[in-house]
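Everything below concerns the one structure shown next.
The complex appears here minus one protein chain, its other protein chains still in place.
Each chain gets a letter, A and B, in the order it is written, and its residues are counted from 1.
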Amino acid sequence: MSKFFAKLYIWVLLVVLYAPLVFIAVFSFTESKVLGSWEGFSTHLYQNLLTGQMQGNASLLAAVKNTLLIALVAAAFSTLLGTIAAIGIHNLRGRKKKVVTFLNNIPMINPDIITGVSLFLLFVFLHFSQGYVSVILAHITFCTPYVVLSVLPKLQQMNPNIYEAALDLGATPSQALWKVLVPELKPGMISGFILAFTMSLDDFAVTFFTRGTIGLDTLSTYIYTDARKGGLTPELRPLMTLIFLIILILLVIINVRQDRMNKQNANR
Amino acid sequence: MSKRSNWSIPYVVFLVLFVVLPLVLVLVYAFQDNSGHFTLGNITKFFTDKDALSTFAVSLEVALENTLLCILIGYPAAWILSNKQYNKSAVTIVLFIMPMWINALMRTLATAQLFTMLGITLGKGTLLFGMVYDYLPFMIYPIYNVLSKMDKSYAEAAVDLGATPWKAFWKVTVPLSMPGVTSGILMVFMPTVSTFAISEFLTNNKIKLFGTIIQENINSSMWNYGAALALIMLVIIGITSLFSKDKEEMEGGLI
Partner (left out) sequence: MSETDKIIEIQHLSKSFGDKKVLEDINLYIRRGEFITLLGPSGCGKTTLLRMIAGFLQPDEGSLLMDGKELAGIPPHERPLNTVFQRYALFPHLDVYDNIAFGLKLKKVPEEEIEKRVRKVLKLVAMSDYEDRDVETLSGGQQQRIAIARAIVNQPKVLLLDEPLAALDLKMRKDMQIELKEMHRKLGITFIYVTHDQEEALTLSDTIVVLNEGRIQQIGTPVDIYNEPVNCFVADFIGESNILKGRMLRDRRVAFIKHEFDCVDEGFGEDVPVDVVVRPEDIYFTTDPGKCQFKAKVNTCTFKGVHYEMWVDTDTGYELMIQDYDAYPVGSEVMLYIDPDDIQVMKKERVCNTLYGTVKDEETVELLGCDFPLRSSFEAGTEVKVEIPFDAIDLMDNLDDGVIDGEVHVILYMGNHYHLTIKTEDGDSLWVDTNDIWDKGDLVGIRLVPEKGIKITKKDE
């Protein structure tokens, strides 16, 4: 009996959680400009989106491209910087370690708007012209702590003697780094990269404050401007549906793989 | 060996430049007037500005309500999900986390549109609903994490010592899961105070939150006042994170 209610609770929550997404997805298959009025099944919006012939603002595709580009570059830099930093932090001791860990936590505790406003003031202060570079730098700022936090546990779990074992067997420090340390940290770096990538994709506030006035739009800022204008570009509906599907597929793949790996380990 | 600690130097430089310096600039700008002279005017302006104060109060209220709702709804969900008896598959948890992966603005917009279609007037109620909708996963996940890692023998020991399952839950499981609740609160409370776009969408600009005034001031080039408002928010963050910090350290932290 309690099991029934428990399951019911979970499923009600899930239904409510997904209702708006499903709602959008359903209305991505009709042509109406306004959400909620069904004007018959059509894949017209998908065609528009894929061919770039927008009913509304044609810069939607550019925004998608910007979003992906910024996320990729920021995630790549964050992964590099964060991994090196994590190795350094792992080898720090005492007060120094505490201070650096504290600094690393600031961008995570700070709400986006504080990060955004403070970086905006920085770029103004430095007379740094705002655009791609400032947005990417800002994204690296709030992404890197997550990479550090993904890599650090791998360093902690790692047998501390592994690096020494490589040296002992005749590897120079740099050989030991590339042949032993990096392969060991790879899973942490990958999950750090994915985390950074999604954080960047999802960001609105920081981009909003650091993009300057050159008309640089990411998906978030595009949606914001679009919504403030009162409308919702109809092509956003198929776009969201597609993103939703891609994420769903990715998650399924990751989970199936993980499941299989777990089972393999369990079998051994 | 000790040399490898030097690897943290580039990042420390980066952090100083892009985290510490900007925060210092917030402080500097907050105490400057347009022409760069020291002033307390921005701060006093806030405390005498009725609109700003009431927005501030509304933000805190909404954030508080949102956090409370998220705990009330999220804790049972996290508990059920972490309980093998009720939930065996990891897929359900993934389903709860997945919305976090989709652009928050897009989700909020979808929610607002759904309300409009259903004929529900946008206002406080829809704002709270949308907020809970946006932030619930951030509450469920840390609590779930703590609960699922918790040694079940604690609760069993309590029952063994004569506690009813209900008492064991309240006296043992709940106190032990507090670190998860704390980090959930951290992930929900401050972001709620500071959101700007979400409240605009969900209330059709009827209710402004604190984040919105910061944004409005910055965007209309009132940097100093905007910085002062941001500073006030920073102070609140400082206070809330101090509260949670002791507990985190006791539990070995999130890291």
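A few notes on this one:
In this text, contacts are C-beta pairs under 8 Å (C-beta built on N, C-alpha and C of every residue); 3 or more make two chains touch, one makes a residue touch a chain.
Fair warning: this is a prediction, and the values are worked out from it, not measured in the lab.
Taking every chain of the complex into account, the omitted one touches A. Across the entire complex, the residue among A:12, A:167, A:214 or A:250 in touch with the chain not shown is A:167. The chain not displayed touches subunit A at residues 159, 161-162, 164-173, 175-176, 179-180, 183-184, 186, 268.
The working rule: only the chains that are shown with their structure count from here on.
By the touch rule above, subunit B contacts subunit A in their complex via residues 1-2, 4-12, 14-16, 18-23, 25-26, 29, 73, 76-77, 80-81, 83, 85-87, 90-92, 94-96, 98-99, 101-107, 109-111, 113-114, 116-117, 133, 136-137, 186, 190-191, 193-197, 200-201, 211, 214-215, 218, 223, 226-227, 230, 233-234, 237, 241, 255. Within the complex formed with subunit B, the subunit A residues making contact are 3, 6-7, 9-10, 13-14, 16-21, 23-24, 35-36, 81-82, 84-85, 87-89, 91-93, 96, 100-101, 103-104, 106-107, 109-115, 117-122, 124-125, 137-138, 140-141, 144, 148-149, 152-153, 198, 201-202, 204-205, 208-209, 219-220, 223-224, 227-228, 232, 236, 240, 243-244, 247-248, 251, 255, 258-259.
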